[in-house]
Every structure is written in C-alpha cells, then in structure tokens.
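Shown here: the complex without one of its protein chains, the others still in place.
Let's look at chain A:
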C-alpha cells in the first residue's frame, strides 16, 4: 500500500485544521413501534476547532445520538448540525458519503465493530482510506497513522492476536485513516483496564496536538472525563451543563431556559413556582413561592 499523495492533491495534509462543530436547536426523534421517542430535544452546542470535548450523561440521555448526528450517520428531525462548513442536515447522501470518507472519523463502541477481523491493523487503515483515495483526497500513509496512535509495531499482526488496548488503538487508527478534521469516539476506553485506557487517551491527545483534530468522545468514565479539558453533560436530550477545568456550569439555552444541576433540582421539584430576584449586590436569587429567598 503506497502512501504517496497524488500529484493532483489540492491541499497539504499538514495545513488541515480541526473542524468546528455547532448545533442549533437540534432535535432527534426515534420512531419505533408507533411511538415517538425524543432522544434530543433542542441541543445548542458549539465545539471549537481543535477542541477536545467529552460528552457525559446517563444512559439514554442522547450522547450517542448526538455523536451519530455529528458523524452524518443520521439526519436530525429538526435543527441544524454544522461541521466545519458543512450543514449536515441538508447534504445529499453522496455528499455525506464523501464527508465521512474525508472529514470525520468515528470510533464505534467496542473495538471489534470498527475493524475487519480478517485484516491486519495496517490493512484496516488502508481499507478505510480507499474511498478518500478514490476521490483523490490526500491521506497520510497507514504507517504514519499507526505511528501516531502508537501501533507501529503491531501494524501487520493478525487482529485476533492483539490485546484489547491495541485493538482499540487499531480502531482509533482506522477512524483517523483519512486524517479527519473531526474525530468522534463512542466510549473509546470502555472495557479497557487502566493502563490501556491511558494509552488510548494519550493517543487521543497526541492526535489533537499533532494534527489539531477536533475530538468529541462519549464517556461514562469520570477518570476519563477528568482528563478532558471540556465536558458537556447531556441530560434528557438537552445540554444539562458543562465542565471546564474541573468547574461545573449550568448552560443557558437559546430559549433562555436554564437546566438546574441535579442537586438543585432536589430543592426545586418539577412544578415548583420560583421567583428570580437580583439582589442589590447583583446576585441572582431563586425564591420559592412563600419561602425565603436563596442566593444563586
């Protein structure tokens, strides 16, 4: 497999930057057995180019759905999804195919689901590059990709012989095969022990630093979340909060609503009437009906 970039290549791989991801009022509804289930109900989120973001939240909150919409695997029921200059909700299927071939890399949950079991890691990378190559897009050599994730020594080994951590690295390498501007990872460290998990996280950081790739990962693991510079918590299909540098924030939505942190929700049960006051010193307070005011 050659890694030579075709002469007609229009852009240099080294100049490629991470892609911005933005959603506006994103809604997604699953229809099954005659029932509609809203997985996302108005997500407004911006991920800046080159940023590394973790999506957190309970099971069924809509994290994976959001990731899938970022990857162009589904079309939203409403709202907009912008990845770089692409408005995914309006793209044709062929355009989405080309988008997935070059602009985005997706790591599915479970390493094996990302790999053709009868090929080696290098062959899997080559397989993933085929569409981009046919479209005469510039792609890095498989060796370069495997070096980046730290799998150069096991590049030609049969996959069944690789330990779980290396399998996950191989899955990561396959997602990075076309040097995408956006890397999406669905639980990339699940089912891995600590050492392997750290190896994978190191690889993600390396990709971000060396290629400037925007990275969005879904995780349940607090340790992983702690190592990410920004986390977004999805709750009940909406952005329920953000964490930055270890600090948790509530995020005011485009419609002005403010999802309360879980601890506050206990004090203000659904249906409770609340007055919002600004104190003289500029502090906003939430005062329940007939009660003393609380300072926010």
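Please note the rule applied: contacts are C-beta pairs under 8 Å (C-beta built on N, C-alpha and C of every residue); 3 or more make two chains touch, one makes a residue touch a chain; residues count from 1.
By our rule, contacts and distances are computed from a predicted model.
Visitor: The complex lacks one chain in this depiction; which UniProt name from "Heme exporter protein B", "FtsX-like permease family protein", "Cytochrome B oxidoreductase" or "Tripartite tricarboxylate transporter substrate binding protein" does that chain carry?
Guide: "FtsX-like permease family protein"
Visitor: Identify the residue among A:66, A:81 or A:102 that touches the chain left out of the display.
Guide: Once the missing chain is taken into account, the touching residue is A:102.
Visitor: From the list A:22, A:38 or A:74, pick the residue that touches the absent chain.
Guide: A:74
Visitor: I'm checking contacts with the chain that's been left out. Which of A:55, A:88 or A:128 qualifies?
Guide: Answering carefully, the residue with contact to the hidden chain is A:128.
Visitor: Any idea which of A:119, A:225 or A:274 touches the chain not displayed?
Guide: Selected residue, touching the omitted chain: A:119.
Visitor: Considering the whole complex rather than only what is displayed, give the residues of chain A touching the chain that is not shown.
Guide: Residues in contact with the chain left out: 68, 71, 73-74, 93-94, 97-102, 106, 108, 110-119, 123, 127-128, 130-132, 159-160, 164, 167, 174, 177-178.
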